[in-house]
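For this depiction, one protein chain was excluded, whereas all remaining protein chains were kept in their positions.
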Amino acid sequence: MMRQVSNKVGGLRNLIFIGVLLVLILILLSDIYLVDQILEPLEYFYLFFAAVAIFYGIYPLYANRRLTKYYWQRIKKHRLSVIGLAFITFLIVVALIGPIFTQDPTKVNFAEKNVPPVGFTVQQFVYDLQAEEFVVQEIPGTWQHPLGTDDKGRDMLAMLVSGARVSLQVGLLAVLIAVFIGTIMGVVSAYFGGVADMVLMRFTDIMMTFPFFLLLVFIIFIFGPSLVFIILVIGLTSWTGTARLVRSEALSLRTREFIMASKSLGASDTRIVFRHLIPNVISVVIVIATLSIPGVIVAEAALSFIGLGDPTVTSWGVVLNAGQRSLDTAWWVAVEPGIILFLTVLAFNFLGDGIRDAFDPRSQL
Amino acid sequence: MKQGGLRGYIIRRLIYAALITLGVVTVTFFLLRVGPSSPADKYLANMSARTQDPSQVIAAIEARYGLDEPIYEQYIDYVVNLARGDWGWSFSTSMPVMKLIQRHWIYSFQLILLSMLFSASLGILIGIYSAIKQYTKVDYLATFFSFIGISIPNFWLGIMLILLFSGTGLGWFKVYYDTGLPLFSLANLKALVLPVITLGTGMMAGYTRYARSAILDNLRKDFVRTARAKGLPERVVIGKHVFRNAILPIITIIMFDLSGVVFGGAYLTEIIFGIPGLGRISFNAIFANDYPVVVTITLIGALVALLTNLVTDIVYTRLDPRIRYD
Partner (left out) sequence: MKVFTIFLALLIVFAVGCTAEAPNQVKSIFIEGTSGGDAETLNWILAADATSLSYAGYTLDSLATYDNDWNVVLRHLDKPVEVSEDSLTYTITIRDDLWWTGGIKVTAEDYVYTLENLMFSDWLNYPYKTDWQEVVEGETVFIEAEVTDETTFIIKRQTIAPEFIDNAIYSLTPYPKHIAIKYEGDVDAFTQAEEFNNLTYTGNLGPYRFKEWVRNDKYVVERNPDFYLGQDTGAPYFEEFITKLLGTPTAVLLALEAGDIHYTGIEPEQVAKFMQMEGIKVYTVPTRGYDLILYNQRNNGWEGLRIKEVRQALSMSISKQVVIDSIHIGFADPAFSFIPNASPWYTDEGVPTYGYGSLYDKETAKQMLYQAGYGIENPDGTLAIQGKDGEPITLTLVTSTGSNISENIAFLVKQELAELDIEVDIKLVPWTTLLRQYVMNKVPGSDQEPRYNNGPDAVSEDPWDMVVMVFLTHPIAPSGSQVFYTTDGGLNYWGYSNPRVDELFINVRSEEALDREVRKGMYAEISQLIAEDQPALFLTFPRGNHGFQANVEGIDVGMRLGWNYHEWYFTEP
């Protein structure tokens, strides 16, 4: 019976995926109607897309080990992208288990405000109104706060680690949403052609003519800056590039023999789309995804910079924005997140470039 | 057949552009009005120091700006006025929207134009050089630097540049942009150096990569081998033949970037350097719920995007006789 069902749905893998999906939906429903709050809305997104990534991204890589090895060899040749990958892995590890080892990033302590990083000493001034002069204090950095503290006494290291989690979430989730939508749009449009193509492409055109950042600021200003919302909006407004590229890739695939063969053998449309087209555009999609992540992370930081970030989460952008006001008195509050933001973006760019070269059959490495 | 087809094509595209613009305007208009905030909010924020009845205040403000009529009536009024050339009154800056845009568009335009020139020319040059010397140290170095350029968030770069080069840093530039400078003066150009570098560095990396891969693609083609076999100097091979073939995709990328840059990166640069361009105007309008300005600027952005696409497509067909437009 299982075999019959699994064949209908297109394989055991899809069956398990649908199973996982049902479990998630069950939890979601009981969350809304029965118990209080099992998971945050953000975590639902996370789990859903983790499931998609595992079943349709990681598992195929595992199943086709030879192919994976081939690509890995090619990527390895690009030294810069390997460095990027290493940094990103490090970041992911830090984001996942870092918070266990650091202090509470939300714990304030005004007695320890603006402590510099270890090895530095700053002067802090407090004005005495009666004496009409400043009382100067020398504040050295300590190992208790290796990266210093901000103007409320919160530990910088803890905030940066927490920020890693937020930035990665924003980056990965928003990009996953964008890529998800874009891929479906592009493939459907390319495969079915005709009216479907025209309608979808015109819709894509309209979306493309809206200036991206303006739209972002627009919507977030109107509906309020919460992290979930920011992720959603970034995802829903940046899928157009993916759609176009996927469409052109799929268009060229459509006329290839193996598709025509499938069709003549009587395969249904859904089958062709899901089993043949999508897996073959995945390589393009992965490249686009990796290269979009840095843009999204920077967009979130930019939003915080103009004051539309989510003030209740500690993201690098929020810390950076708070810090740029006191660049000369507490430079580390702005410089530290600035550096780490820069390195993260750089790493993703390196990796993306390496992946693109690796997947491009025409380039010789 | 070619001429008639071209004219018909242009007309079709223009109609299509007009329709899309209308769609954009409609979506923007309704989005702005559907949220919980209203233009009266700014009033409300200041009013809290006085004891006037907030609901009365909101009602009065909305009546003053015609916001209390049913939304469909407002929409139709607005569109009809647009067609007649009346772009509305910006209540957050007390001037006609058209005048507001007329006064400020030039600041954004000069910034973006100069940045594109800067980043495109430098980017393409580096890309070509990099392609020719593929896999040498120069290539890696160029790649590395262009990546750094694209990875620094441009608002961060702007602040760093100001700290280093203006005011109390090296003192070469003024801390803020002076709008009193005559547009075509050398002083104006000088004042734009830092903003252009800020905005251009981010765009440059993309151009470098595209130029590099475009050139690389062509370097392997047969006609290059032929030209070399003919004994032509390398300079001519690259400069004349390769370049001409590579230029097309590069121009496409530049054109696509234009509309995205206008309101995205340019806005942050405008804020940091104090340049009162359309970016700053549009964002301040958003924060003040000044919908006539927001809708008009979105409209302009859409038109710019659509028109540049059209121009690119036409140029494309002109330059490459193999492509037909349909």
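The chains carry the letters A and B, assigned in the order they are written, with residues numbered from 1 in each.
Here is the rule we use: a residue touches a chain if its C-beta (ideal position, glycine included) is under 8 Å from a C-beta of that chain, and two chains touch if they have at least 3 such contacts.
Keep in mind the model is a prediction, meaning the values are calculated, not measured.
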Which of the visible chains would the unseen chain be in contact with across the whole complex? A, B
Touch with the omitted chain, as defined above, among B:T26, B:Q74, B:S166 or B:T308: B:S166
Write down which of A:Y33, A:F110 or A:W143 is the residue touching the left-out chain. A:F110
If I consider the whole complex, including the chain that's not displayed, which of A:R13, A:K76 or A:K152 touches that chain? A:K152
Residues from subunit A at the interface with the omitted partner, ascending: 108-111, 113, 125-129, 134-135, 151-152, 224, 307, 311-312, 322, 324-329
Write the list of subunit B residues that the hidden chain touches. 36-37, 41-55, 57, 60-61, 64, 89, 91-96, 100, 103-104, 118, 121-122, 125, 128, 159, 162-163, 166-168, 171-172, 174-176, 178-181, 185-187, 189-190, 193, 239, 270-274, 276, 280-281, 284
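FYI, only the chains that are shown with their structure count from here on.
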Find the geometric centre of each of subunit A and subunit B from their Cα atoms only, then give the gap between the two centres in Å, rounded to an integer. 25
State the interface residues of subunit B toward subunit A in the complex, per the touch definition above. 20-21, 23-24, 27-28, 31-32, 34-37, 140, 143-144, 147-148, 150-153, 155-156, 159, 163, 209, 216-217, 259-260, 262-265, 267-268, 271, 282-283, 286-287, 294, 297-298, 301-302, 305-306
Within the complex, which stretch of subunit A touches subunit B? 80, 202, 205-206, 208-214, 217-219, 221-223, 294, 298, 301-302, 305-306, 320, 324, 327, 338, 341-342, 345-346, 349-350, 353, 362-363
